[in-house]
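Dumping the structure here so I can ask a few things about it.
Missing here is one protein chain; the remaining ones are kept as they sit in the complex.
Let's look at chain A:
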């Protein structure tokens, strides 16, 4: 089988009057790693969904080996040799690896009876060839994300994909797993598979790409060689010069006012999702909590806020015990909290921007008197915050759910920073936020530190942790692997995120 050259000509995709892609030209040469670089919401995933037959393009043509093709569904795309690994894995959690790989292209004997043995054999072959170490009989829900991703890649390879689309594949991986994935990509390229690599992480893109195409607001901005500097690439993505480094002043920690001792959270299944964690944060200091998603970060922050059950240990702020207090009292003690998922916990989507800005203060002066609310004050407050935080919204009365991710996050941040704070906790402060807004949000966080608030940042993005932290705490399986100073090398942090202590060895 020959290798495939893939060409997109003038692809446009409109949702209503909104163009997610406009007149996009793209040529993926065979045997290359072609990177699509762009911010969240730039239209990368839409473009790939068009290429994979999930969306029908509004205009334009797809050419495979210079022949125009029409994909009516993913089945057609797969038949043409295109495979895709989605950002959110398309695996059935309760199926085995083999069942997932077989699905849609099942080997069968007479009468449609499954012969899963054939698939298992193929999985073992591919596993061996690329060193994947995947057990065909394991249930997918029991596998770590890194392995699930390999299952996705196997799915594409079993279907003899010649072009493999990887949509934000590193979002869920540890730095080490990311490096392994980049190696796998190089191996696949060496084997003649072309790869379309979608990412917004500059370092990975520069490490592995042959060609980089930058997309902004649904249009191709231009191509860049992998030798281009990170600042150049970022500026192309955003459309204006950006400074990637925060240039924050060194921390000047004062009194230690926030102390967590031996905090343990027990989950319903009896395991400790947060296991005996102790740390403290001084006024005017940022402690960043690093770790791969799902290692107890959510439970840790929620335990401090008071929304977790089965918590033991001690959490004191200004000498006052917070554990056991109702959430309202915790907030009244001066805790500002930005939850990790703004759409679920941070905002009430159908409420207006103005209402969302006073969700925690609606029952207090100046926004309320007695049982009445004062809408004029709420609107006035909204106007001031929209101005101060540069929230791009049609009006203060627009539903918060209609704003872009970055602007929604600014609403949450503006609300939480509008009270005098004694402690500021932000979980994933810039997840799904555009580069321009990230810069702004980071500056606000540092500004809060500089007025002397203890700040706790929880982030799964190592870049963000390194950017913001004065000290870095690393979580692994609910335990604190260690607390290290800012400036600790990435490799050390990466190993800590996989559970290896900062001294270089596992010590139990």
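Here is the rule we go by: a contact is a pair of C-beta atoms (placed from the backbone, for glycine too) under 8 Å apart; a residue touches a chain by one contact, two chains touch by 3 or more; residues count from 1.
Here is the rule we go by: contacts and distances are computed from a predicted model.
J.: Of the candidate names "STAS domain-containing protein", "ABC transporter permease", "Oligopeptide transport system ATP-binding protein" or "Xanthine dehydrogenase", which one corresponds to the UniProt protein name of the undepicted chain?
T.: "ABC transporter permease"
J.: Which listed residue, A:235, A:257, A:272 or A:437, touches the chain dropped from view?
T.: A:272
J.: For the chain left out of this view, which of A:52, A:258 or A:389 touches it?
T.: A:52
J.: Which is it among A:40, A:312, A:379 or A:404 that touches the chain not included here?
T.: A:312
J.: Which of these touches the unseen chain: A:41, A:74 or A:294?
T.: Residue touching the absent chain, from the options given: A:74.
J.: What chain A residues would touch the chain not displayed?
T.: Contacting residues on chain A, toward the hidden partner: 49, 52, 54-55, 73-76, 78, 84, 86, 89-95, 99-100, 102-106, 108, 111-114, 155, 261-262, 264, 266, 270-272, 276-278, 312-313, 476-477, 479-483, 499-503, 505-508.
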